[in-house]
Structures are given as C-alpha cells and as structure tokens.
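With one protein chain held back, the other chains of the complex are shown just where they sit.
Which chain is which? They are A and B, in the order written, and residues in each are numbered from 1.
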Amino acid sequence: MTDPAVRIAVDLDRGDFHLDVDLAWEERVVVIFGPSGSGKSTLLEAALGLYPAARCRVRLGGAWLEDPEQGVRVAVEERRLGWVPQAPTLFPHLDVAANLRFGLARGDARALARAVEVLELSDLLDRRVDALSGGEQQRVAIGRALASGPRALLLDEPLASLDVGLRARVLRHLLRVRDELDLPIVTITHDPDEALLLGQRVVVLDGGREVASGDPAEVLWSRAVLPVSAALGLENVYQGSVTGSSAGGAVFRSDAGLDLVLPVEVAAGERICIGLRSEDVLLAADPPGRISARNALAARVTRCEQSGPDVFVHLRTDAGGERLVARVTPAAAQMLGLADGSPVHAVIKAQSLHRIA
Amino acid sequence: MSGAELLAITALTVRVGAAATLAILPFAVALAWLLARRPPPGESLIRALVALPMVLPPVAVGLVLLWLLGRRGPAGPLWEALGVDLVFTWWAAALAAAVVGFPLLTRACEQAFADVDPRYEQVARSLGTSRLSTFFRVTLPLARRGVLYGTILAFTRRLGEFGATTLVAGILPGRTETLALGIYSRVQLGEDGAALTLCGVSFAIGLAAMWAAERWLRRESQ
Partner (left out) sequence: MSSAAARIRAALAVLIAWALPQAGAADEIVVAGAVSLRAPLQEIVRRYEATRPGVRLVLTSGASSFLAAQLRAGAPIDLLVAADTRIVDDLVSEGLVNASDRQTLATNRLVAMARPGLSPSPTNAAALATPGIRRIAMPDGAVPVGRYAREWLARRGLLDRLAPRFVLTEHARATLAAVDAGHADVALVYATDARLARHATIAFEIPAAEQPRIVYGVALVRDAAPEAAGFFSWLASPTARQILQRAGFGAP
C-alpha cells in the first residue's frame, strides 16, 4: 500500500486535554476546521515536532518526518515546514527584511523573491516590525515561512486576528499563495467562509477528535457539523470573475459558470470572492415572474437537512452546477413539497451578495 | 593621597570588576538559560547552591576560596606542581569578586530569558535554526536588555566587594588594593580625608554605572 500524500497521527495528553487523531489525505490544500479548544493548533504544533512527549506519525511534503515504527524522528529544525503561528510572532529585534531572510540558509533567494512578489512585500522591507499593521505583519509572517523553502506550509488561523477590511486583503494574498505556488498547505480556521474558500478538503476536529472529513461544502453542512459552522458565517461562497456591468452593478460569473448580479463596482476581468447567507435565499416552486430581486436561478434540490428550528436545503444550480444552500422553515419546506431532486427557483437579492475578497 | 595613587586604585578596582564580570558572564548566561528553559532534575538544589555566595557572609566565601587556592588547602599540591600561586594576587581578587557576584548575575539573566516568549524560539527552530543558533540569533538578542542590566548591576556590586577579597587577596597597594579595601585601610590609619576621597570615587562610579543602565533600559523599551 503506497503512503498517502499526507498523514498526521497524534496521540498527545496535555493534562485535561487529549488529542487523538489519525488523519490522512491526498489533496494539496486542506483546512482543519473546528471550534476553539478543539486541538487544531496542537495538531499543527505536534506535526512540527514541538511535543517530544507525543506519539506521532507525520508524513508531509513527500517525506516521513516522524514514524516510531520506522525509527524516524526528524528534528524540528530539519523538518522544513513553513509555520505561521496564530499571532504573527515576527522577531521584534529584526526589521522586515531580516525577518524574511531568517530561514534563508535553508531556503534560497528565489523563494524569497517569489514570496515578496506574491505577498506584495517590497514596500515593507525596511520597516520595523512594530510599525506594521496586523495585516502587514501577517503577510510578512507568511512570507518568512515561504522564504525558507518549505516542503509544506502550515497556517494557524491566519486571518483570525484581523478586522474585516484587512481580512479581505490578506485573504486575497493567501489565495495567490495557494494558486501560484505549488505547495502543500494545511491551514486552520474556525471560520466556515475561509474553509469553503481555501480548502480542497476540510477536516473537522472537536474536543481533540476527528468528527468529519471530506469535501468542504458537504462536510461543513453535514448534520454533525452544521451547528458549529452555520452560526458563524456565510454558507455560500463563490470564487469567480467579473464579466461586465449591468445597470449599477457588476455581473459575476463563478468558476463553475454561475452568473450573479452584484451591487458592487468592480472592474471587468477582476477576480473576486463573494458570499451569501442561506437565510437570504428565497425558494420558489414556480418560476418567479417580475420581481425586484436581480437574481433568479433554476436549481434542483440535492438534499434537505433539519437542524434545530430550520431546514437547510442543499441545491445544485442548473447553470454551472454550482452548490447553494438555502434556509427555510420546516413549514415552508413542506408547503413547497421539497424533496430530493425537486426543481426549484432560488431568488437572491443583489444586496445579499457580499464581497469577501 | 596623590592623584596617581587615586587613579591607580580606581583603575585596579574597575579592572578587577570588569575581569570578574566578563569571566563569569558566559557561565551565568548558560546556567540562567538552562534554568529558564530546561530546568534539570534537582533544580531546587542547584538554585540553592548558586544562591549560596549571596547568602553567606562574604568573609566566609573568602575563607573557602583561601582554603581552595592556598598552599595548605586540598589543592595545595596541585598549585605547587603547576607553579601557580594565586593567593594575594590580582587574580584572587577577581575570583573573589566573581564568585560573590555570580548569583546576582545568574538570577538577572534567568529573569531576562524567562521573559522571552518561547514561541519565538519555536518559530526560529521551525525555520531551520538549530537550538544553539536560535539562542544567539533570537533568545539572547531579545533578552539583551535584561542581561545587560544584570551585568551592570553585578559589576557595580562587585566594585564594592570587600569581605572575600580581604582574605584572599590582602591589601597590596598596586596589586590588590581596590577602592573598598583602600577605604577600609585608610580609615584604620586615621586618614579620613583620603578615605572620603575614595568614597567619593566609589559613589561616582556607582552612580555613573547605574545611570548608564537605566538609560539603556529606557531606550530599549521605547
């Protein structure tokens, strides 16, 4: 049996908290998702080798870093993992350039140049660390990890400490890192928007254990996980480009081919991310006639899930096959006769679509 | 007391203090790091031993040193064989000052290292820096202020060392007569004026050193 691309198994006891997981996956970009205290950071730190007392098996970036059975235990400084901890932790006694170069002995000048370019750091190079905003610090921290030529990038809640405006900007850079550099990435978040946006796969942890693992949209809106994720964010997230404008708004086409009208001023050709709350999606059994909403999409129900007082209706749009989640009352679901496979129309006001990156 | 004499005594005192401080600095730093980051088993005992010279009367420390360094002590034959005679030399004075000042310096350094967030060191290691390299590139620079302050404090304190130094170095003008010893012997001789002059010099040095330390401290925190 060939080894999986990534394997992280940790058995660690920290007083009243016990992390016990055995994860494996093939995807390049994976999100570890879960509420705070679920052991996400501990998982990353164990993979880095910071807990000598833990029993671990770690395979990342094509190599076994730790495996008691094979007698492998690579020292922390040899693992070549790019780590961006939760607080940026830039070295305060060095300026930005020195911080970026810190791991250079191991990395190379090209990696450094690439990092500076992708994260747009050239203006910050001679600044002192305490003169940077939170978002800038975060970008420098990511750049520092990249400049050391790592075999994988480990990000611990990279956007958590930022306010909404900065978040969008750093998120943009993160997406560039993901798309332009061919590097395995493991990123932690407790925000479902980010999870949906960033990951090819989501692993959900809770209380030190694996709760679910798989396709982001499916996992995040599965019964087991829904209470956690639904409370936090936008259930529908799409990446795509602006294709044109239309009467005071922009026309957005998602990567899957779904067209939506947005109330934003964005130049044609620009790539953006938008999000939509499930409760902002209206469902109609019949094609709506003249209505004020700018978006009316034909779709089919893939499944319905009851969670608490609401029913989450999972849809797939006819155009583009894009996923959509709508939230309705049980009575409404019954009234509309919603069942797997039923055709519906999803109505979305332009104002409900938020640009998040 | 002539200007030359005053200068000689002052220079000797500062030299002894500086040599003593520099000699123990690496040991104090190493031990402090160990205690702050990886306390070995028997940590409490080690701390107690380290604190001993600070807690004992300096004269007692001097007596122990005299016994260890002298010809009649347990290491006597060793010193004979090496042809080395440290007692009543400049070296003995420096050693006495070093031993007495060691606890203070170690404690200050330990505090400085403990104040450095271990997260920085973890990040440095994840970037490929060995433990030793991390110490010099991250821990020490971040603890710099505390270590420096502790060093100056210990140095100033050492300038006044008397008890251990008298026993082990005597009061030999030009060789082991430090400011403290000089003040004492002049008081005994009834040369109050000279004694007060030396007091004044001690005061000036102490003040200058502490002022420099405070200034350093404040500048770093801005």
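Keep this in mind: a contact is a pair of C-beta atoms (placed from the backbone, for glycine too) under 8 Å apart; a residue touches a chain by one contact, two chains touch by 3 or more.
Predicted model, so just to flag it, every value in this text is computed and none were measured.
Under the touch definition stated at the start, the shown chains contacted by the missing one in the entire complex are B.
Contact with the undisplayed chain is limited, among B:Val87, B:Leu104 or B:Val138, to B:Val87. Across B:Pro57, B:Pro173 or B:Gly200, the single residue that touches the chain missing here is B:Pro173. Listed for chain B, the residues touching the missing chain in the whole complex are 15, 18-19, 22, 66, 70-72, 85, 87-91, 170-175, 185, 187-190.
Just so it is clear, only the chains that are shown with their structure count from here on.
Chain A and chain B have Cα centroids separated by 55 Å. Per the touch definition, chain B reaches chain A in the complex via residues 117, 119-120, 122-131, 137-138, 141-142, 144. Chain contact summary for the complex, chain A toward chain B: residues 45, 48, 50, 76-83, 85, 87, 89, 91-93, 102-103, 105-106, 144-145, 148.
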